[in-house]
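Every protein chain except one is present and positioned as in the full complex.
Here is chain A:
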Amino acid sequence: MENLIALLIAAPLLGAAVLLCGGRRLDAVGQWIGTVLAAASFVIAAVLFADMLGKSPEDRTFTQHLFSWIAVGDFRADVGFQLDQLSMTFVLLITGVGSLIHVYSIGYMEHDERRRRFFGYLNLFLAAMLLLVLADNYLLLYVGWEGVGLASYLLIGFWQHKPSAATAAKKAFLVNRVGDMGLSIAIMLMFTTFGTFAFGPLLGTEGHSGIAGDAGEGKLTAIALMLLLAACGKSAQVPLQSWLGDAMEGPTPVSALIHAATMVTAGVYLIVRSAAVFNAAPDAQLVVTVVGGVTLLFGAIVGCAKDDIKKALAGSTMSQIGYMVLAAGLGPIGYVFAIMHLVTHGFFKAGLFLGAGSVMHGMNDEVDMRKFGGLRKYMPVTFVTFGLGYLAIIGFPGLSGFFSKDKIIEAAFAKGGTEGWILGGVALLGAAITAYYMTRVMIMTFFGEKRWQPDAEGHEPHPHESPSSMTIPMIVLAFGSVFAGAFFSIGDRFVHWLEPVTGHSEGDSPVSALTVTAATMVLLVVGAGIAYLQYGRSSVPVTAPRGSLLTRAARRDLYQDDFNHVVLVRGGEHLTRSLVYVDHTLVDGVVNGTAASVGGLSGRLRKLQNGYARSYAVSMFGGAAILVAATLLMRAV
């Protein structure tokens, strides 16, 4: 059974190879090959899952050693897989949502000439993401990490004829490099500290703990912070968040799969997987919670001001991942809930993106919500599934987000002390803002009067429902959005499932769960109400009003790009310039000076070579005399 693990990755990898190398003759069937192989991977995952459920919670870790990858002296890197409950959760999410989005893409990309390539990239992404979550050591994880980065780059820039897409892909790649550097440094630190980077000995397996906690706290904090940097890059957390909004230039299925449901959550996976390291480095954990808290508000505020439906959802993604990172930073009281929110978020955010894609599909690829309005009549299925996703994300009682987000807010309070109050307060505030911006999206898109106009070439959009290949995945995801949270939470199923891997402890919350829920509900109503008053009661102007200072700031992503430009780009330029100056004056000065003095010496020594055999002979005689004298002297000393 454990031999199936490699097949999980092999199936989409085969798909990528066939589709990308296959050439034009596969153009007609490319989408089917890609989808079937993604689905095959899901079937294998399901089989493995069934097998895992049949075992007792202690034996649920499957491992498969493939081959020794690099072995040089003490350095040893293996290619091996570890499938435990944590990876299983991810594998099911990735292959499940991945397969649905493959199906959706069949419809969405129907008219794209480069469709085969698109499915090839999607399969490549699946393979890399599965490698990331299945690797049994950090180095192999790093391979997967870079693999998803590559796939993300290729897919963001898929419509490379648009300069904005090409730029966005480049931006995502560059910002991610910063995070990747963190991961590589973390791996190097682990190797020098522990002599290994395999999960087994490092993080411990069931029954015995790993050696990760044995190092000094300073070193562990350094490793943990480097891992956090990596997570920030991949998961678009402050300060490496700037790429996610631009990444929406990619085709919408890509936004749904990679930039909402799976890849961007890799950072959360990394933190939870490295729990043993973070647990031993409380300072780093505090930084993690701060990053999560800041991003949570940051994303939410940005989401409030965007008129581009995908960018609004991207802000929301950032904010929801902020929740997960916050939970992951809380330690054992938060790990399980971080992953639980990750899964439910995978459902409803993918659903929301697919809904947005469906809207765009019917509206000539228009993304400005100010030009939507009243679409519920034209796209009923989209409206319902999107609506369920909306209810789930704002935490409407009984739906997925309600369970998972509430748990995180409770856990934040349970952190204890002033930190607990601050983090809990931030999480609550975030919930209110979430309700506000999602209601805004909902109303602007589906309610009110229709505001669409003919485009530049005079084509009147004819909003229509999307084909069934697109609506069916949306419906399936809507089911997940509705029921997943309840299914996980009733009887603490998810907690028991993940506990053997991540550990779990009930926090000691100063506020009762009921109070938290009540407060959340109140804030939800307040947030949604304000949005209704702003956008539901009065008409929405087609051109955006100037807006308040905060709105304008939020529209510009809270000046993140300006910040990067001023601090990093300009700063980098100044640094380069001063380095060049130092290079020219100091370094070149020393180098040229040395060269000149060597040259001068050369010129003087050269004069010894005067062409007279007699002076050569003298030199030889002198040399011989010195040689003899020195030899004798050596003995004398």
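What we mean here is this: contacts are C-beta pairs under 8 Å (C-beta built on N, C-alpha and C of every residue); 3 or more make two chains touch, one makes a residue touch a chain; residues count from 1.
As a working rule, contacts and distances are computed from a predicted model.
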Chain not present in the shown complex, as UniProt names it (candidates "1,2-phenylacetyl-CoA epoxidase subunit A", "NADH-quinone oxidoreductase subunit N", "Cytochrome-c oxidase, cbb3-type subunit II" or "Sulfur carrier protein ThiS"): "NADH-quinone oxidoreductase subunit N"
Among listed residues A:Leu550, A:Val567, A:Val590 or A:Ala624, the absent chain is touched only by A:Ala624
Can you list where chain A touches the absent chain? 595, 598-599, 601-603, 605-606, 608-609, 611, 613, 615-617, 619-624, 626-628, 630-632, 634-635
